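Note that this complex is displayed minus one protein chain, with the remaining chains in position.
By written order: A and B. Residues from 1 in each chain.
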Amino acid sequence: MKVDLTVNGKDISADVEDRMLLVHFLRDVADLTATNVGCDTTSCGACTVLLDGESVKSCTVLAAQASGHEITTVEGLATNGEMHPVQRAFHQEHGLQCGFCTPGMVMAIVSLLKENPDPSEQQVRQGLEGNLCRCTGYHNIVRAALAAADEGKVSA
Amino acid sequence: MSILGTRVIRTEDPRLLTAGAVYVDDLRVPELDGAARVTFVRSPVAHARITGIDASAALSEPGVVAVLTVQDMTDLAPPPPDSGEPVGGEGPAPLGGPWSEPLLAADTVRFVGEPVAVVITDGRYQGEDAADLVTVDYDPLPAVVGPEAALTSESLLFPAAGSNIPLTSPVSADDAPFDACEVVVEQAIVNQRLACMPLEGRATAATFENGKLTVWHSSQNAQLCRLILCGALGMAPDQIRVIVPDVGGGFGAKVGIDRDGLVVAWAARKTGRALRWNETRSENLVGMTQGRAQLHHIKIGGNRDGKILAYRIDVIQDSGAYSRMGGFLPMLTCLMAPGVYDIPAVQAGYRVVVTNATPISAYRGAGRPEAAATIERAVDLFAAEIGMDPAEVRRRNFVAPDKFPFQTKTGALYDSGQYEEALDKVLAGAGYQELRKEQERRRASGDVRQLGIGISSYVEITAADGAAGETAKLEVADDGTATVYTGSSPHGQGHHTAWAMLVQEELGIPMDKVTVVHGDTDLIPVGVGTYASRSLQLGGSAVHKAAVEVKDEARRQAADILEAAEADVVLDTISGLWQVRGDPEASLTWAQVAGHTSGGLVADVSFAADLPTFPFGAHVSVVEVDTETGKVTLLRHVTVDDAGPVLNPVLAEGQRHGGIAQGAAQALLEEVLYDADGNPLTSTLADYAAITAAELPSYELLASETPTTVNPLGVKGIGEAGTIGSTPAIQNAVIDAVAHLGIRHIDMPTTPQRVWTAINEAQKAGNQ
Partner (left out) sequence: MIPTPFTYKRAGSAAEALELVAEYGDDAKFLAGGHSLLPLMKLRLAAPEVIIDLSGLRDLSYVTDQGTYVAVGALTRHHDVEHSDVLARDVPLLAHAAGQVGDPQIRHRGTIGGSIAHADPASDLPAVLLALDATLVAQGSGGTREIPIGEFFQGLFETSLEPDELLTEIRVPKPASAGAWSFQKFSQRAIDWAIVGCAVQGGNVALVNMGGTPLRAAGVEAALADGAAPSDAAAHAAEGTSAADDIRATRAYREHLARVLVSRALTEASSRA
């Protein structure tokens, strides 16, 4: 079937299998490989992207369902070569090690901060319940989220 | 000012944060254009004879290139004849002889998830469809589930071997040391089976062109992959190139290349097609090696003054269906059995058993967390028995600071340690006395939510194979940039940042002019890899050594250009300029010095350590237990982890954080489970309770740096310390929270059900 998606501001049309998952559309059709697949059960959050500005797990959305919608992946987050505050905070706070969970974590936090610009540590932790990381023990990911929120407060 | 010891954020990150890393499945290199997909057909049963494989339905599906089974492996040499003896033993090598593991199952499957066949298809989705259509007939055999069942040998995994116990190192049965004790406590302690679960599962791509096999593999060490590939496929090293791109976590399970990856490489050679494979999580949770899986029977004895006099540990190592590491893991457990304590009599021994489960291999700590978990539990059991504060019992038994280097009863030579200082520091940091008062208050008031305070003091062994060393080649080009070729292969640890810091420190070439290359056997034919917390002390020391050699050569060259005596030529590591002492006008850049040479400035070195190092530390964990439901909440975790001088606190803290979380996961949540027939019950992430941010607090890290003398940087390993220290501290805290109810031990993971059961049984016992 034919699907039309806007990915990182770019319109992409393709003829795909009806069953194609959004994450495979992003990786194999749009050739955007930052978004990773970490599980089969909507558990790990590695595949998190924004659909119309809200975080979703792209392994549990059909490309067909996303047709007509806007998708943002971590590749589309920086503007004019300038990292998004959440990306910058991950760098400053050492919020990543192997990097596999990172694109999904970053997108989950972008969405979280949009809905709650001034979260408590506990709200960040609860908000990341659907994103697994095996390297960082989450400590610096949580700090990065809080630092990005602080930066948002300063610039607001 | 030295850059070492300062907080330098990672150079790796901007790429990972904006474009994403390039893992095997992300590779878009021309050699893999049009690569076919490999999908494994895996055994759905734990133990069975294969009576037939019918691939005809799959072969008629669109896009199916081939279905390959063991019958197609005619190009591989048959396994060496059975010598009748287990091959391997205390080295981390697979057992051979009757215990051998095939690449694809021949006539028998021995665990759910064992590879039986591979389906090769043009597309990703076709593979899964076609694999479903391969029919394999199984004639079930009785499954051996759990280590105790294996000991009975009622059903044998390898009938030709005659038992399920490939290796034994018997523990002493001498009771005399215990007979002399006022108090003796015995306990069975489970160190449960865990999934290593790097977020990126296993992944391999391979091409075979013009007699050369190129293998891209998600691994902790490219060179070991090549060595294993050479052996398995009967090829010479120069016929194989292994490339390790970005790796999404390893934790021990990606050391080398396992049978699944070997099959992909073999299939590429067999079919001549470029192939790609990356496993699903459901495959990963049955197919990737798992960790721990030990059962301990312990006995600890001492006097009421708190002095421990005797300790015995009998380890049963469940190796899963195939003993891929021989006796290596329980050997390390026994080596580290007495931990930080100076115990006059220590008895340690093990049995390795095979069971119808996923094979066991290294997982963060590999044999040492098991040792630490059990001695730290044993000390708490002893403290409870004599009614003494567990911190005080530890103090009375530590190896004293003046006894280093300290030879343990189990054969380890501890290099340096300050065990009491570490404990005192962590207790002060945690506010131990205040916590005990709060605990007393809650106990007195009968609060539903009881407070538990757990302590662990630990020592571990890192770079146990330090004699194998590590390589580094350093080149300074005539544009003044430096390139490091390292045999150590990072997968999240931050080698690029750390190695560049070492070069800047020694040579004054700024970090942003230093490139680090790793993981390609054509560029770096000799290397050992990243595991066993060995990278900085061996790989980093090699980089340091190479930098010193380059500097010496550069001094000679600079002296030649400047027409000065070598002794008068100095490097200003702030400006990166070579100067003549007392003549600030005469100076040379690295570019000028390198340009003066014919072959460039190069040092190609390896560094080996004569001895391993023994990091140590102490953790305090604070938990709350809901005594009505059994649910545990981890409130605080405070640690001292001393691995010598810290190169970059950012990286070292990151290693400690991750380690703490993995230890917490074992203590609280995670466990691989099988039913009575050997079917895995935790084969998806919906069932395997991987720990999340919502179950963890922020950690409180305290600094301590006791150097070693076995390497020029004075450093020890930090990669596994967090896990080794945190696991027992958290388990001890849970038990401490309910100790006043009469509970002495709860096995890990301390799930709500398990804690509630312990409380319930203690209450019943109390009512009788």
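Basically, a contact is a pair of C-beta atoms (placed from the backbone, for glycine too) under 8 Å apart; a residue touches a chain by one contact, two chains touch by 3 or more.
A quick note: this is a predicted structure, and the numbers were derived from the prediction, not measured.
When the full complex is taken into account, the listed residue touching the unshown chain is A:Val56, out of A:Val56, A:Cys135 or A:Ala149.
When the missing chain is restored to the complex, the residue among A:Val86, A:Ala108 or A:Val142 that touches it is A:Ala108. One chain is missing from the display, and on chain B it is touched by residues 124-125, 128-129, 132, 280, 282, 628-629, 631, 669, 673, 681-682, 684, 686-687, 689, 691-692, 694-695, 751-753, 756-757, 760. Contact between chain A and the unshown chain involves residues 1, 17-19, 21, 24, 40-43, 45, 48, 51, 54-57, 59-62, 64-65, 108, 111-112, 115, 126-127, 129-131.
Note that in this section only the chains that are shown with their structure count from here on.
Computed centre separation for the pair chain A/chain B is 29 angstrom, with centres defined by C-alpha atoms. Interface residues of chain A, counted against chain B in their complex, comprise 17, 19-20, 24, 27-28, 31, 33-36, 38-44, 46, 74-75, 77-78, 83, 87, 90-92, 94, 96-103, 106, 121, 124-126, 128-143. Those residues of chain B lying in contact with chain A across their complex are 9-10, 12-14, 16-23, 25-26, 28, 124-125, 197-200, 246-249, 251, 280-282, 491-494, 650-651, 653-654, 657-662, 684-686, 690, 692-694, 696, 698-699, 722.
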